[in-house]
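This is the structure I want to talk about, given as structure tokens.
Left out: one protein chain. Kept in place: all the others.
When the chains are written out, they are named A and B in that same order, and each has its own residue count from 1.
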Amino acid sequence: MEICGGHTHAIFRYGLDKLTPPGLEFIHGPGCPVCVLPMSRIDECVEIAERPGVIMTTFGDAMRVPGHRKSLIQAKADGADIRMVYSPLDALELARRHPDREVVFFGLGFETTTPSTALTILQAAADGQTNFSVFCNHITVPPPIKALLDDPHMVLDGFVGPGHVSMVIGVHPYDFIARDYGKPIVVAGFEPLDLLQSVLMVLEQIRDGRAEVENQYSRVVPENGNPVSIAACAEVYEPRPSFEWRGLGEIDASGLRIRPAFSAWDAEVKFGVGYGKGPRAVAEPDGCRCGDVMTGRIKPHACPQFGTGCTPEMPLGALMVSSEGACAAYFQYGGLRLEAAL
Amino acid sequence: MKYADEFRDPVAARGVLAAIARITDEIGATRKSPSTSWKSAAATPMRSFAMASTS
Partner (left out) sequence: MGVRRQVNVACILKDEPIEALIGTWSLIHVGFAMSRINEEEAALTLDVLRQLGEAQAEIEAMQASARMLAS
């Protein structure tokens, strides 16, 4: 299993699944942050965005993720002030320029992105910028991997570990995969040769009967990660008791929330939405099998909605929204091969 | 971008792919392939992963 959505995208983009022998199968893991974001969080984000005076800022790839009511792009069309930004720093700058407005940043992503919002909150706190807040949806990689490994139906022989997450947290958070579950994991870069070499390293471990954490992406990933990033995240965030993942359900300690010391910059506190504020709907759209795809039970084209009721232009499920989603990758790069196979 | 071209070297890629094919054969001769196990797993009813994570 390649855990990271960036790896899934690269595997399809370069056709690595077709270059490698048939006995080797890539299972696409839950590592696309947009894809695992539950509909209820989109609903809450839309709810905040529709408040008067609010400017909601977000990374572009979250715009088309469907909620129960609407996506952010639909909310924007309906009049909400929603703007795409490249960096949370741009959202903070927007707050400086619009002191009469409440600027909210839709913070989502794994450990790679978490330090950027932590440092932005620390900057806002240092500057006393109180019309800025973060709607925090940051999640962490190890808990869902543990959940997958604990499932008795899950049959995986090894992992290609996420490169950019590891650049922040280092390689040791994966020790449990090798030590407790006896599975090899190799942290990998994103170029085609990085991925192939990592697959080779996983296979060598399997052949030799080893289960270790190895680092193929050593040019970017230090063994202990990035201490400044880790410290900033620890200062600003704490684990939630549990967090909902689209297709996977609630997973213990898999999400982060803003610590009470920084609640002035926590959009959940400021706008009174989120966990603990009422019953949460968890249903997915009818016929959507994102959960089965995400856990590797079915391939994307086995979903009845694939390519008909669910396309990148009109996504039904989240895996079709982001270019890092397995369904979008199949749709974009797998079309011709699929037709040939039929 | 630095190191993009270096990590797309076709000669090196052929070497890695040949090594992958060799080892896959070696492993395949002695153990059940992942895809075989996977098909039997897919035929079983869906379980909740939230349950799996808390069990």
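By our rule, contacts are C-beta pairs under 8 Å (C-beta built on N, C-alpha and C of every residue); 3 or more make two chains touch, one makes a residue touch a chain.
Only a predicted model underlies this, so the values are computations on that prediction, with no experimental measurement involved.
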Q: Check each of A:Thr8, A:Ser40 or A:Asn226 against the chain that is not shown and name the one that touches it.
A: A:Asn226
Q) If the hidden chain were put back, which of A:Ala62, A:Met167 or A:Ala329 would touch it? A) A:Met167
Q: Please give every residue of chain B in contact with the chain that is not shown.
A: 2-3, 6-7, 9, 11-16, 18-19
Q. Mind pulling the chain A residues that touch the left-out chain?
A. 59, 86-90, 112-113, 115-116, 119, 164, 167-168, 193-194, 197, 216, 218-222, 226, 228-229
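As a working rule, only the chains that are shown with their structure count from here on.
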(Q) So the centre of each chain is just the mean of its C-alpha atoms; given that, what is the distance between chain A and chain B in Å? (A) 21
Q. Given the complex with chain B, which residues does chain A contribute to the contact?
A. 19-25, 27, 143-144, 146-148, 150-151, 153-157, 189, 191-194, 196-197, 199-200, 203-204, 206-207, 219, 245, 248-252, 254, 291-292, 295-298
**Q.** Complex contact set, residues of chain B against chain A
**A.** 3-4, 7-9, 12-13, 16-17, 19-21, 23-28, 33-35, 37-38, 41-42, 44, 46-55
